[in-house]
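Below is one structure, written out as structure tokens; the observations come after it.
Excluded from the complex is one protein chain; the other protein chains are retained at their positions.
Here the chain labels run A, B and C in written order, and each chain numbers its own residues starting at 1.
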Amino acid sequence: MRKVAITRFAQSAGVESGDNLMDFTYRISKEVLDKAGLKRNEVGCVMIASSDIFHSGLSCANAVDWDGSGAFMIEGTRAEDSMFALIYAAMRILSGHFDTVLVTSIIKGSENPDNDTLTGFFADPFYMRPLGINETTAAAFQMREYMQRFGVSEEQCAKVAVKNLGNALFNPYAHMKKRVTVDDVLNSETVSDPLKALECAPKSEGVASVLLASGDAAERFTDKPVWIKGFGTSMDHFNLGDRDLLNGQLTVAAERAYRMAGIRQPRKEIDLAEICEPYAFQELLWCEKLGFCPDGEGGKLIDSGETQMYRAFPVNPSGGVLAMNPYVSRGLYRVIEAAMQIRGRAGEHQVDKKVRTALAHGTHGFAGQCHSVVILEG
Amino acid sequence: MGRAVAVIGTGQTRHGRRNDVSYPDLVREAVRMALEDAGITPKDIEGVVSGTMPSMMEGISDTHLYFAEALCEVGKPVLKVESCGSTGQSIAHCGFYWVASGMADLVLVVGMEKMFEGDGQATMSTVADPWFLKPFSAGAPGVFTMQAMEWMHRFNIPEDKAHEAAAFISVTHHDSALDNPYAHIKIKIGMDEAKNAPIITYPVRLLDVCPTSDGACAVILASEEMAKKIGRKPAWIRGLGFRGEEFFYGESNKSIWPSATEAAKHAYEQAGIRDPLKELDVAEIYNPFTYQEMIFYECFGFCPRGKAPDYVLEGKFNRTGELPCDPSGGVLCTNPIGASGLIRLAEATLQVTGKAGARQIEGAELALSHAMGGIDQFNGVTIVGAKL
Amino acid sequence: MTKEYGTIVNTVVLPYRWALGQTWTRFFDGLKEEKIYGTRCGTCGKVFVPAKTFCPDCYSDLDDWMDVSQEGTLKSWTLVRKSHFGQVRQPPYALGLIRLDGTDCEFIHFLGGVDWSDMQNAREKLKAGARVKAAWSKEKHADIHDISCFEPLKS
Partner (left out) sequence: MADEKPKEKPREMKAQVTVPYEMAMGRNWHRFFENLKEERIMGTKCGKCSRVFIPPRSFCPRCFEDNEEWVEIGQEGTIETWCYSNLMFYGQTLKPPFIAVQVHLDGTDVGLQHRIAGFDLSDFEKVRELVKSGGRVRVVWNKEKKGNIFDIDYFELIPE
């Protein structure tokens, strides 16, 4: 089978930008191409990811996204989520039809109304929407069940926010960065009980771009390729009531990625994880489902301190989604951060240990309805 | 290069105004038919791709979440791909590369739209940016009319001739739709009626324009090995291409439409087609407007630039002509946008597998399917053949 | 405008008319008569509420309709305190995941009859397994709001 490498990448900072969407997209896509020394019209295929959550008030976001991503008269399309775009791009290379794919993911959170307003549009119009179900209320249901079933405490959940917002202080691209204590988190405004404001991700700008190349082509663009060793996605039931919110499809998505990458013992074989945790407790739950600790022991994992930046198993050294939440791009940001760590070029937030294999995770939908997992290797 | 990919099953809902079913139920209707056609069960599916014209048409975001069960997605790998009107082709391409990459042997591809649930033209005006284009939006007809006017001007096509040819296309397609059990608009019209229909946006008249439809279409793609194992007569994907132009309508030349021309060229190269008019047996062109269909004939190399009306009036693209185009009646008679591009592939598949019933083109072995999207911006083409 | 750079306000207003289809229509007709309808799957035997057209697990048609219990146990809940644009109602309001007796899934609805000024007491009252019962709206429109909310049963 062909190999697929991440060769070059670029990301925007999460803070509000006065650039319009088109120029913003151009700036980041161009940065990647310049780094790779590749001309726009030499790219084999362009894959755009932009959100369908009423993205910037524009339907068919791909229409306006097209030019800035360099796709004029190039083979390409747009995917709904940045992880989907990355995976589809990898498949295009694996198919042997393309040697390079530029993946650009786009959103300007500052232009959109509240996250809750937009994620509310996931809901069906008859039942969940008139009841006001959105990503936050769904996550609040999930958090309470998590605490009830496994005795995970609010303090343990809050610790994730403390860790990640703290890590973000070292990440120049992060949107929210703060040194906070568990008490600060617990005393922050209640959003949707038991979720506190500091446990919920902001809405951020986020244009990120990655140039993928086939194994043979990769060395033209970089001396440090990061290989995509495995990927997997999986989908859960739509209706929250039809699911076990604590036992969703992440396990299945991860199994697919692990099988492809030949990973049997994730905790041992993976050196670092960038996890999509729009709500603090989800980092703990997702760690369990990814096989980093037994079920119900996410609380113990954070207590152990092992997931901190300079410890044995760093999780979200970038600050994660709590620090930076460009909705559709957030998965690709995890991939880029994981790739930076593997290359040893994450600057101030570079972890101490040698990172050979890293995991990047993305999720969208209510309470993790859809998960994507990507395994990267140096 | 890559693995061979076959279309082994197709399913379409009855298209039209479908308020007898909720949206997920409509989707399931198409999926069930495709499963039945391929002779497989939901368990056999290894991946699901879906797409609509993006969310503002539905008023629901990320519909792959809402349709999880209807699409047989639960516990399965999924991808969602969208490219406006060309979504139907884009999702088919996604399914193609999924199978070609070796990551799955059986992929379900589903496109859907419930256009009656939203306001089509209002939604389409939101494709335009709010600074420059949206203020002057006259909906989709406005865009397509400007294109038709530019084309006629550029090639000195007399308006009368174009008008006559457009009416001819309308009449023949509406006739064809009568033979298509899934078609939405089923009316018998005459030339006078088509030519004198009320003007929507001059020169485009009511009978030159596609309807608003609810509908869904599902297609099942398989690897060579799996297709042989299942043993139904497949249609092999022989070539595919997708191209897009600049967002601002005025920046590229829509009378020669580079994206349509290049997308087809890319597909022809893979399929080894040099003279499409001779080599293709049938074409399912995305034709929301009769005038646009003529521009496509030229872009796809079916006739010289500026000559489409002549060819049309000679009957070259009739069901009995040299290259029958849209024997299903096309988008002109059935247009659930997110499904429309995939319906073209499904119809092309039915043709080359000899399953097109009353609308069958005798002996069809090589067929082109196509979709267009954005503000005249995107074009996708897939060519299927009876032989690998 | 509050931003310090040039912007354009682009408010999108779109009309919709979503088809309920047979199943939702019949379900909401039931609510109008203070009945909560579910459907049972002939293959796996599970009972789903709200009624479904097809089984989310077996993909088979569901036509075995039943009038399910209006009481159930609370599985999870949240009290929404923060406002956002287009919210369904003014916070605070609470939502619950409720397993209605005899069904095999959770039903979602508002929670009422709880004093939110005393959170400790509220949490005690709503702990996992708490029993709740549907309270009906006086005015009915054959929609989900025909049920006003679910209220804790006095234990």
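Heads up, the rule we're going with is that contacts are C-beta pairs under 8 Å (C-beta built on N, C-alpha and C of every residue); 3 or more make two chains touch, one makes a residue touch a chain.
None of the values given here were measured: they were computed from a predicted structure.
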item: Chains in view touching the one left out; value: A, B, C
item: Interface residues of chain B (partner: the chain not displayed); value: 19-21, 59, 117, 119-122, 125, 130-139, 141-142, 145-147, 149-150, 153, 199-202, 246-251
item: For chain C, residues in touch with the removed chain; value: 1, 3, 5-22, 24-26, 28-29, 63-67, 85-86, 142-143
item: Interface residues of chain A (partner: the chain not displayed); value: 17-24, 26, 30, 33, 39-41, 54, 56-57, 66-68, 70, 72-73, 108, 110-113, 117-118, 125-126
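Everything below uses one rule, namely that only the chains that are shown with their structure count from here on.
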item: Chain centre separation (chain A, chain C; CA means) in Å; value: 30
item: Centroid distance [mean C-alpha coordinates] between chain C and chain B, Å; value: 39
item: Touching two or more other chains - residue numbers and ranges from chain A; value: 54, 57, 125-126, 237
item: Contacts with 2+ other chains: residues of chain C; value: 10, 12, 16, 18, 20, 24, 56
item: Residues of chain A touching chain C in the complex; value: 18, 54, 56-57, 113-117, 120, 125-133, 137, 140-142, 144-145, 148, 189-195, 197, 237, 239-242, 245
item: Chain A-touching residues of chain C, taken from the complex the two chains share; value: 3-6, 10-12, 16, 18, 20, 24, 28, 48-50, 56, 75-82, 84-89, 93, 95, 97, 105-110, 119, 127-128, 143-145
item: Chain B residues touching chain C - in the complex, by the definition given at the top; value: 18-25, 28, 42, 56, 59, 68-70, 72, 74, 114, 116-119, 122-123, 126, 130-131, 214
